[in-house]
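Complex shown without one protein chain; remaining protein chains in place.
Letters A and B mark the chains as written, and numbering starts fresh at 1 in each.
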Amino acid sequence: MSRAFYWMVLPAFVLFFVFHTVPVLQGVYYSLTDSPGYGEHAFVGLRNYVNLFKDDRILDAYLFTFQFAVVATILTNVIALAIAVGLSARIRFRTALRGIFFIPNVLAILIVGYIFNYLFSNYVPVLLGELAWIGVVVVAVWQAVAFNIIIYLAGLQTIPEDLHEAARIDGAGSWRRFRSVVFPLIAPFFTVNMVLSLKNFLQVFDHIVALTNGGPGTATTSVSLLIYTGGFQGGEYAYQTANAIVYFVVIVLVSIFQLRILQRREQL
Amino acid sequence: MTRVNWWLTGLLAACSLTVLVPLYFTVVTALKSPDQLTGSGLALPSEIRWSNFATAWELTGYPRAALTSALITVSAVLLTLLTNSLVAYAIARNMERRLFKGLYYYFVSALFVPFPIIMLPVVKQTSMLGLDNQAGLILLYVVYGLAFNIFLYVGYIRSIPVSLEEAARVDGAGTWTVFWRVIFPLLAPMNATVGILTFLWAWNDFLLPLVVLSEAQTLPLVQYVFQSQFNTDYTVAFASYLMALAPVLIVYVFAQRWVISGVLRGSVKG
Partner (left out) sequence: MARSIALLVAAALFASSCGQDPGSAVTLDFFQFKPEAVKTFDRIIEEFEREHPGVRVVQRHVPNAETALRTRLVRQDVPDVLTLNGAGVFGELAAAGVFHDFSRDRVAQVVNPPVQKILNDLGTFGRGEVNGLPFASNANVVIYNKDLFARHRVEPPRSWAELIAAARTFRAAGVTPFYLTLKDAWTALPTFNALAANLAPADFFARRRAGLATFLSAYPQVTEKLKELYSHGQPDRLSRGYDEGNRAFAEGRAAMYLQGSWAIPAIKGLEPAFELGTFALPAVQDQRLVSGVDVAVTMAREPRHPKEAMAFVEYLMRPEVMKAYAEEQVAIPPLRQAGSPVLREVLPYFERGRLAGFPDHHIPLAVQLERLLQRFLIDGDSRAFLAELDSEWDKVMERRS
């Protein structure tokens, strides 16, 4: 084997280690201190972690984040799959429509959030008030559907046309055809989309900054936002870093769990 | 077989309005004067007020921010393509070795680390190294991009038959030459995918520039910074939003097919 291969990966490894792994380790270290992010700090052991579990505000943020992420993931995937199936049927203007549906993916979510903020406050104020979490879902789904459509389209392209034909000759209705022919074949894409959507939605941040800033009250405070605002505005950097590490473990566990379940379904 | 399903076409066209209406709304609002902001807001402007754009242009320092965004995005894309593909090549061709396989999982697992964990240490580190500027941000995009790009590239490279390289090796080419002469050109489709995804990420990103840059400001950042200065001049604010969205929208309109097929390819491999 050529020594050149080592030289190809070495700089990348060093840079990645310095700019990603070292910060992660530093984060872990800070989570065991009382640092506000600057100045002096003392080592406090696991106190931050113990306090996390006593803090109902943290719990509320997790509840909101999960509620939001689950609803947004399901809606995004249902809508994206429906539109992708529609787009791969025999329709006119397919390229143009596909192009339009993808637009939200190229736009900065912060700016999209500002635009929807204005729309909501002037036409559907309830989406920033009592039902603010739905407002966040609307914007998040509006944007995420775009990318998911493309992935489902990719999946649908892998289905040979004659399979459809065969099912049609069997006299299967379109719903049956979708359930028993199409869906099983694109199941891997469904798995990838569900896992990635949920993971992304669990980290929701920009949308909320632009729409509600976590309000009203703490109703739409996601875990990411709480880490940012509590850690910086509230000056509890170490405490919120401990929160971020717990959050990391939660995300990994959820993703593994989801993969297990969905892959088992794929095999059926 | 060629019968067009018009009913479905109509339905999808109706659905596409959910995308088009907010965009249309943004455009007409940006062209209005504040006193025209009544009713449904969907009416065409009775009189076009171009000065909204001039005001927003000056207030947010548009040309500077746009240039900063463009510089960061273009550099991040080019460097990502040149470096990440190289790393992926080395990994893909040595996946049977424990070291390289470990490296693969090392990079890819970073996908699951939430940014808040590393945010503060990264801010400290970049400023300590004098990288709290455009160059530092570009470097971070290239390095953090490794996680997902390695995943994309490795899958693709492994589908390229090794026999192609062997022919070149017989001619006496070293590993580097093989990569640049044989593999890199073959990666063109995947480069397009990675390039597009990196472009969209770097251009639209908000949190990383917010915390890393100490002076320069990108287009999304200036929208955030000037949000309070827009006050209730919604029409100026919308002109500013539109100008911030415009470059990527224009590029997209012209390169639409190419962008979508690039993303499609990434997802089949992914």
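Quick note on the criterion: a residue touches a chain if its C-beta (ideal position, glycine included) is under 8 Å from a C-beta of that chain, and two chains touch if they have at least 3 such contacts.
Computed from a predicted structure; not experimentally measured.
Taking the complete complex into account, B:82 is the one of B:82, B:99 or B:246 that touches the chain left out.
Residues 68, 71, 74-75, 78-79, 82, 120, 123-124, 126-128, 132-135, 138, 180, 211, 214, 224-225, 227-229, 231-232 of subunit B touch the missing chain (whole complex, contact as defined above).
Take subunit A: the residues that touch the chain left off the picture are 34, 36-39, 47-48, 51, 54-57, 120-122, 125, 128-130, 213-219, 221, 228-230, 232-236, 239.
The criterion applied here is as follows: only the chains that are shown with their structure count from here on.
A straight line joining the Cα centres of subunit A and subunit B is 17 Å long.
Those residues of subunit A that touch subunit B in the complex are listed here as 1-2, 4-6, 8-9, 11-13, 15-16, 18-20, 22-24, 26-27, 30, 37, 83, 86-87, 89-93, 95, 97-112, 114-116, 118-119, 122-123, 142, 146-147, 150-151, 153-155, 157-158, 189, 192, 199, 203, 205-206, 209, 224, 227-228, 231, 237, 240-241, 244-245, 247-248, 251-252, 255. Within the complex formed with subunit A, the residues of subunit B that make contact are 2-6, 8-9, 11-13, 15-16, 18-20, 22-23, 25-26, 29, 41, 83-84, 86-87, 89-91, 93-94, 97, 100, 103, 106-107, 110-122, 124-125, 139-140, 143-144, 146, 174-176, 179, 200, 203-204, 206-207, 219-220, 223-224, 227, 234, 237-238, 241, 244-245, 248-249, 252, 256-257, 259-260, 263-265, 267-268, 270.
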